[in-house]
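Just below is one structure, and these are the notes that go with it.
Every protein chain of the complex appears in place save one, which is left out.
What follows is subunit A.
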């Protein structure tokens, strides 16, 4: 449903421009994550739940400690969604 609708309005002046910009955004983010992000955070907690369909990991951890060299943060519940990439990036949401 969505793909046929997309084809209708995306191939417009506005749509094309926005798609180019989105591509640029993707590239910029990927290079930034690869090059500019240097620090490393470790986190550990107890695993409440995990899931792994379609190569996407979802974890729910409890009593998590985020440990960086400088500081320590404690959180009750963390949901982590992660996919494979060359440099193993991840997106975390609370």
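Everything below uses one rule, namely that a contact is a pair of C-beta atoms (placed from the backbone, for glycine too) under 8 Å apart; a residue touches a chain by one contact, two chains touch by 3 or more; residues count from 1.
Convention: contacts and distances are computed from a predicted model.
Student: For the complex's missing chain, which UniProt name, "TATA-box binding protein like 2", "Proteasome subunit alpha type", "WD repeat domain-containing protein 83" or "RCC1 domain containing 1"?
Tutor: UniProt lists the chain that is not shown as "TATA-box binding protein like 2".
Student: Pick out the residues on subunit A that sit against the missing chain.
Tutor: 49-55
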